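Once you've had a glance at the structure underneath, I'll fire off some questions.
All protein chains but one are shown at their positions in the complex.
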Amino acid sequence: MRLLNILSWFIFLGLCFPSLAQHKALVFQSDFGLKDGAVGAMKGVAFSVSDDLRIFDITHEIPVYNIWEAAYRLNQAAPYWPTGTVFVSIVDPGVGSDRKSVVLKTKSGQFVVSPDNGTLTLIAESLGIEEVREIDEAKNRLKNSEQSYTFHGRDVYAYTGARLAAGVIAFEEVGPKLKPEVVRLTYQKPVYKNGEIRGNIPVLDIQYGNVWTNIDNKTFQNLQVRNGDPLQVKIYHENVLVYEGKVPFAKTFSDVPKDKELGYLNSLLNFSLGINTGSFSNRYKIQSGADWVIVIRKNDQ
Amino acid sequence: MRLLNILSWFIFLGLCFPSLAQHKALVFQSDFGLKDGAVGAMKGVAFSVSDDLRIFDITHEIPVYNIWEAAYRLNQAAPYWPTGTVFVSIVDPGVGSDRKSVVLKTKSGQFVVSPDNGTLTLIAESLGIEEVREIDEAKNRLKNSEQSYTFHGRDVYAYTGARLAAGVIAFEEVGPKLKPEVVRLTYQKPVYKNGEIRGNIPVLDIQYGNVWTNIDNKTFQNLQVRNGDPLQVKIYHENVLVYEGKVPFAKTFSDVPKDKELGYLNSLLNFSLGINTGSFSNRYKIQSGADWVIVIRKNDQ
Partner (left out) sequence: MRLLNILSWFIFLGLCFPSLAQHKALVFQSDFGLKDGAVGAMKGVAFSVSDDLRIFDITHEIPVYNIWEAAYRLNQAAPYWPTGTVFVSIVDPGVGSDRKSVVLKTKSGQFVVSPDNGTLTLIAESLGIEEVREIDEAKNRLKNSEQSYTFHGRDVYAYTGARLAAGVIAFEEVGPKLKPEVVRLTYQKPVYKNGEIRGNIPVLDIQYGNVWTNIDNKTFQNLQVRNGDPLQVKIYHENVLVYEGKVPFAKTFSDVPKDKELGYLNSLLNFSLGINTGSFSNRYKIQSGADWVIVIRKNDQ
């Protein structure tokens, strides 16, 4: 009797606290938009796998087929989610081609289900590659979906992500282990040399019109800039000079007058350009992508 | 003592696993958009009914008052959700008129709370009508909301859907049983005759610009088309020819060169038209709705 009671407690604890083992979080991102039923169908498939899943979204408004932006948004949000979280990212211009469907396990213990088409570039750099497996679609595919060739997002990615997040399959059951590599997009990395820093404009902070760069805090510190110091900034698109100007480095927007430009460290601690209650990207026609380069130096050098 | 323990276990299992009985999933769709507080208020009403509910969305971006598209989006997503799921669909140009507020139980065991204005047309066809009940608003209405005549979505539909999903009321308590019928919108059904198939363009795959038809796989098979075979396609709007062309039938987009047209079976296994990394609907000005007709035949016939 005593034994039964103790046993009961263990079973009880295991049953009531599956979350002690894993959080069961499944986080979607895609270029599907929110105007049709595609995202709703994917979530239905996931919820049908397990009603214990906690289902969230990063965004479904990635510009259509824009793999670079998918890589960026994933890397912007994923580090803030706990170990064991499963991300499903579907921006897949090559659906049906020979690009592989994979699951990346990062060194930080998160999982990303995605076509291996460059989407994993940035998260592989920031969180590290622990292991990569190819999805075995013979085993990991929604039942009765074999005739459908075009909605991998629902039938393979959402389904596999849900089963992994819910603990229905272990990571090893995803499919065969590949080399610990992912397809990488190329872009200008931040470099300090001769008193200036070169970097890339990976993405705009579109809602506010701020220009974000990939120049991280550590690289930026080489300039030894203090609050209020002026910076000289040049921006090139396909090697053509698009913007040249002086901006003060500021801790926050309200440190400069309204409508004035500033340089600052954004929420990712990367160097960025903004205008206090205005749009830097609109005023100077700045866009983002692999073909945009920014060069900054202290004005007095 | 032993009895108490055994009893405890049963109570315990019942309490800890309400989900064994039902999934408690509540899924919303509307034409409210996501820019104001309406969807947030509806979810507050639902969550106030029961914090056990699992609340999801198909879309809130149905074009305003577009009942046909509401019918389509509902039918696109609902079949992927488990038995017992309660859908609440609110596209209601006739709010306050004599259209009935109903709950449809499908033969597949799902529930749809909606004005009976045509929204249920397609799901009634695909999942079947098990039973229809009219909502008794005297019993199923948020308390203290009697003076409000214009937000049925929140006060009646969300409230009733939440109570049904949470098990606070049984389906029988929704209100009186009606004839097992729903208001149906008319449209061209897929028909094969004399070597050609006629069908409707119910909706566009807007994010990508693909043109989806209601020509299902089984009807399509009458043409005995193999991958790579050319198809002759004509599209009419209000009986006027809008597009005429030849496209190859392909398994997937990457089977044709970039910028080239193709016919394929979409994720619902319906015949569709697309362009590899392009927009068929933009290039040829194709829209969707009940007044669009498509005719296809094998080119060699």
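Here are a few things to note about the model shown:
Going in written order, the chains are labelled A and B, and every chain counts its residues from 1.
Keep in mind that, in the parts below, a contact is a pair of C-beta atoms (placed from the backbone, for glycine too) under 8 Å apart; a residue touches a chain by one contact, two chains touch by 3 or more.
Computed from a predicted model, the values in this text were never measured in an experiment.
Contact with the chain that does not appear here is found for just one residue of A:Gln76, A:Ser114 or A:Gln188, A:Gln76. Here the missing chain is touched by one residue of A:Lys177, A:Lys251 or A:Arg283, and it is A:Lys251. Within the full complex, the residue among B:Leu34, B:Val168, B:Leu241 or B:Ala290 touching the omitted chain is B:Leu34. Residues of chain B that touch the chain left out of the display are 1, 4-5, 8, 12, 15-16, 31-45, 47-48, 51-52, 55, 64-65, 93-97, 147-151, 154-155. In the full complex, chain A touches the hidden chain at residues 1-2, 5, 9, 12, 16, 19, 23-25, 27, 29, 34, 54, 56-61, 72-82, 85, 203, 205-208, 217, 251-255, 264-267, 269, 277.
To be clear about the criterion, only the chains that are shown with their structure count from here on.
In whole angstrom, the spacing between the mean C-alpha positions of chain A and chain B is 31.
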